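To start, the structure under review is shown below, and the notes come after it.
Note that one protein chain is taken out, while the other chains of the complex remain in position.
Letters are used for the chains, namely A and B, taken in the order the chains are written, and counting of residues starts over at 1 for each.
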Amino acid sequence: MTPGIIAQHAPALIIALPLFAAFATPLIGRYSRQARDAWIFAAMAATAAIAAVLAYQVYTVGTVVYAFGAAAPHIPLPIDSGGIPIRIIFTVDAMSAFMVVTAAISGFAVTLYSLISESKLTGRDGFYALLLLLITGILGMVCTGDLFNFFVFLELNSIAGAALIAYRNDKGVAIEAGLKYAFLCTIGGLFVIFATALLYGQYNALNIAMLASRIEFTMLDKVALVLLLAALAMKAGAVPLHFWTPDAYSMAPGSITALLVVASQAGLYGVFRVVFTLYSVTLDYFAVGWIIIVLGVLSMFIGVTMALVQKDVKRLMAYHAVSQTGYMLLGVGVGLAVLGQQGLMDAYGLVAMEGGIFHIINHAMYKGLLFLTAGAIFYRTGTRNLNRLGGLGHSMKWTMIFFIIGALAIAGIPPFNGFASKLMIYESVFLFNPLLAIIAMVVSILMLASFVKVFQSIFMGPRLPEYADVKEAPLPMLIGMGILAVVTVAFGLAPAWVVDQFVAPAAAALVNQSGYIASVLGGL
Amino acid sequence: MNMSKVVRAAANLLFPFILIFGLYIVAHGHLTPGGGFQGGAVFATGIILMIVAYRYETAVGRFSKDILRNCEFAGLLIFVSLALAALAFGTGFFYNWVADTGLIFGASVAPGANPGDLNTGGVIPLMNLAVGLEVLGALSVIILYMLSGTREEA
Partner (left out) sequence: MFNNLPFIAAAVIGGIGLTALLFRRNIIKMIMGVSLLEASVNLFLVTLGYRQGGIAPIFTNAPEGPMVLPTVQAMTLTNIVIGIATTALLLSFAMMIYRKYGTADAGSIRKLRG
């Protein structure tokens, strides 16, 4: 295919390619193991490349729309349809492109890592097929401009995720975690489709832009809003619906957990999309903003306090993930609370939102990195119990360095990326409400404390006799971790450039509801 | 265990008809209610009927899991490939590139009320066939795997 076709059809190819690769994986795997591994690697690399092309288009030209099944996919409205979008339309604005880039980097690192980390285990054909399906689900969720299509990709994400969590059943405990996740996601999915039905019944549209232009905020819309927010906040792992996260994150294979972080963030993206784009002007910004802020602060605080007492290293990291989700909700919630008041928005609202959004990609990178290091330690030692680990700093030097980078980034220590986004959140939230900023800082300090403890018990101390023959993790796993580590450091060293180039357009796109509508329905 | 002779004879008698009915639903998906998923489900019902009537081992001997799994993946691949093929014509993903070309299923639709022509619809019937293949494979494999799970305790 020529580059022109790839560029033109990037929004479709980004879904089609991993989907096609996933279905072909078991067939290829039947004949040759090497060919299958090469195929998966090539497919994921191509998907990441298309993600880059798509993001480049969006950031240089503007929102990309793609109508499926149309002769000319870039015209969202058929000429004879009377201004109604009748097809499934992908609407990729800067916020979507931002999420696509996050998912692509993380997905690429995880794929590379899991090609080795799973190599000793059975049933890999299914594992890689599900991995690619999970990536498809995430990319679809963040690209789609159709509410029902969003539900379909949400379910793809949930089913593939649940199956992957339970894939290494570990005496049934992983199945328990997978069952819990599957139950919650199914119920959440049913909430989403019920809300979709409520909106469709009133406005005769499924396209998000069309719905946004027609929405009136009736009583039924409020019910739909509550259902959507509950389901998507659950998917994002925010308190009070966070209880699946420690189970699922700790029992899933290390590589999958790193990707589940991104899968959760696709739920977070859904929350933002619903609030900012779908409802936007009809909402009481202050009330809904505060609801999101309260959810965020609760997540931050409960997550970190629960993390302090954990013995299992991945369970501890899972509670930190809950806590980090709180930062994103806090930042974007503050932005929402002052949306519509231009003075306050310029003063700190937009910065808070940029901080929250910047934190999404930062979190995906360093938390992915931490989960991958935990997976590497488990790969070599076979345990995740902090009390049994120790002295690994002697033998797993690179893993230790990557762990340090991840841990310092999550605690918000300069010059890593976690510092950059947290600083933006602190500064802007302090102007909004000083108490919230102080809570955020205290949580950050507690986080540092708990990672010092983890670091101490895994890597420090004398070389333990039972781990005497433990070696460094294999090279592809190190490269997978290295990609995430490089991004973590690079974003920390040049935060201003990243914010200007990637984050500010995403935040602006999120606020700009009329722009989103106009990109599909034309200039109204 | 085997069911009684009456059940087995009836199942043997019904089996081809169920398969043909499933194929009919798949093939006429673009004209009448039905389509790939429904037809594939009917198809899989036939296989499940055989499993009910005979022992699990007999059924497994007759329908190999490998072939059914291949059906599943082949169906999915054909489906995505048909959608991707539209890109080669310079049109959008999933564009109906067979319709009105005179190829198989590519005849033009007659205007006005008419009884419907099987040879129309473009990629829609082709995709129905692909989905039918996928669903028949997937549902049968699910049932076979679930049965193989219960068998270990019995």
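Keep in mind that, in the parts below, a residue touches a chain if its C-beta (ideal position, glycine included) is under 8 Å from a C-beta of that chain, and two chains touch if they have at least 3 such contacts.
It should be emphasised that the depicted structure is a prediction, and the values quoted were computed from it without experimental measurement.
Participant: In the intact complex, which of the depicted chains does the undisplayed chain touch?
Facilitator: For the complete complex, the undisplayed chain touches A, B.
Participant: Tell me which of A:H9, A:R36, A:R87 or A:R315 is the one touching the absent chain.
Facilitator: A:R315
Participant: From the list A:A177, A:V274, A:M396 or A:A440, which touches the chain that is not on show?
Facilitator: The one listed residue touching the chain not shown is A:A177.
Participant: Using the definition of touch stated at the top, determine which of B:A10, B:L31 or B:A99 touches the missing chain.
Facilitator: Answering carefully, the residue with contact to the hidden chain is B:L31.
Participant: Can you say which of A:A7, A:A49, A:V152 or A:L448 touches the chain missing from this structure?
Facilitator: Checking each option in A:A7, A:A49, A:V152 or A:L448, the one touching the absent chain turns out to be A:V152.
Participant: Hey, which chain A residues sit against the chain that's not shown?
Facilitator: Those residues of chain A that touch the unshown chain are 148, 152, 155, 158-159, 162-163, 166, 169, 171-173, 175-179, 182-183, 186-187, 189-190, 193-194, 196-197, 200-201, 206, 246-247, 250-251, 306, 309-310, 315.
Participant: What chain B residues would touch the chain not displayed?
Facilitator: Listed in rising order, the touching residues are 31-33, 37, 113-116, 139, 142, 145-146, 149-150, 152-153.
What we mean here is this: only the chains that are shown with their structure count from here on.
Participant: On a C-alpha centroid basis, what's the spacing between chain A and chain B, in Å?
Facilitator: 36
Participant: Tell me, which parts of chain A touch chain B in their complex?
Facilitator: It comes out as residues 1, 5, 9, 12-13, 16, 19-20, 23-24, 26-27, 66-73.
Participant: So in the complex, the part of chain B that touches chain A is made up of which residues?
Facilitator: Touching chain A: residues 69-70, 73-74, 76-77, 80-81, 83-84, 87, 90-96 of chain B.
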